[in-house]
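The complex appears here minus one protein chain, its other protein chains still in place.
Let's turn to chain A:
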């Protein structure tokens, strides 16, 4: 029996740090573990005893790339616990803010993190030398997403304007209208990026995922909805814990979320698209058809195309919301704390981000539980590794390493969110 071991100390072009263990026995793939040893920061513990009003500022710090996901789920949970009725105009303003986060996060991933894999390049900076127009356009689009975050949220990273009950300050119509020209350009950029990405060389693979995403009436889901799956699940977000569980595994400081029946599932762009592609704007549907994408995409590499479609959608949605914007009557409504449990769930760029808080009568936190998208995608990513890398075990270590990292990047894992540290080692016995 021969033993061969490959190690990569640090997975690159992902948010946060982690490792990967691949074990090969008698020529066959035995296990593939995404190993996260990001030091835990214990948010759920340190939130206890804090006031409800402090939660969104604290939970934002879970992730610098998608802070809105952690703030929005928190404010929703507080509002649900205390029985607040948030007016439609406030809901629309928050959806607009969230469009900014989708655009900046997706643009970063598409151009700087994911695309280099299809071009055999180490990073977006090298890609900029070969494709300066594409990278510059992608960065400009990212900047447009950040501008939305800055105007409505105050800043791109850890915005300050969201609060339970509303926002601190309502933007003026003029402030929002000033963003429209960049969003018009962003729409064209998203189309250009999609067409460019559609010509990239994609491995021909299909994976049989159970997709889990929000579904919300006639709109593509961002801030609200019921939890649905491609295998028939359809529940209120408050029932998450009866259908999903988190398990702790020895190789990760991030918990693994699974269906109660033990199955892995996938959340994120592919899942949103599979469950809601009919709700995308016509421009996006036409583009998808042009590229032969179909209403459901099971090829994880093609998630880059779905992210481009979602950027196009987010630009159009932002333009629609800005055109319709009339400032709500009040920036926020006062809340009356009570002993209760509240739930929040939104579509972060990487997938559903679920929150539960138990409150004491004075509005302080008794218990908190936050399930990050990457926590949920880890088991599916490990199954992808088995499926996508398992067929190439005779290949040189470097090729396996590159393929494994690319397979992980397909899902844009945010290891900071799920906790962190990715080391790739391949053991051959």
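Some observations on this one:
Just so we're on the same page, a contact is a pair of C-beta atoms (placed from the backbone, for glycine too) under 8 Å apart; a residue touches a chain by one contact, two chains touch by 3 or more; residues count from 1.
The criterion applied here is as follows: contacts and distances are computed from a predicted model.
Not every chain of the complex appears here, and the one that does not is recorded in UniProt as "Coenzyme F420-reducing hydrogenase gamma subunit", selected from "VWFA domain-containing protein", "Simple sugar transport system permease protein", "Spermidine/putrescine import ATP-binding protein PotA" or "Coenzyme F420-reducing hydrogenase gamma subunit".
Touch with the chain omitted from the figure is made, among A:123, A:175, A:206 or A:290, by A:123. The residue touching the chain not shown here, chosen from A:89, A:157, A:321 or A:360, is A:157.
Against the chain not shown here, chain A presents residues 10-17, 38-46, 48, 50-51, 54, 57-58, 61-65, 67, 108, 112-113, 116, 122-125, 128, 135-136, 139-140, 142-143, 146, 154-158, 160-161, 163, 168-169, 247-248, 250, 253, 255, 331, 405, 414, 416, 420.
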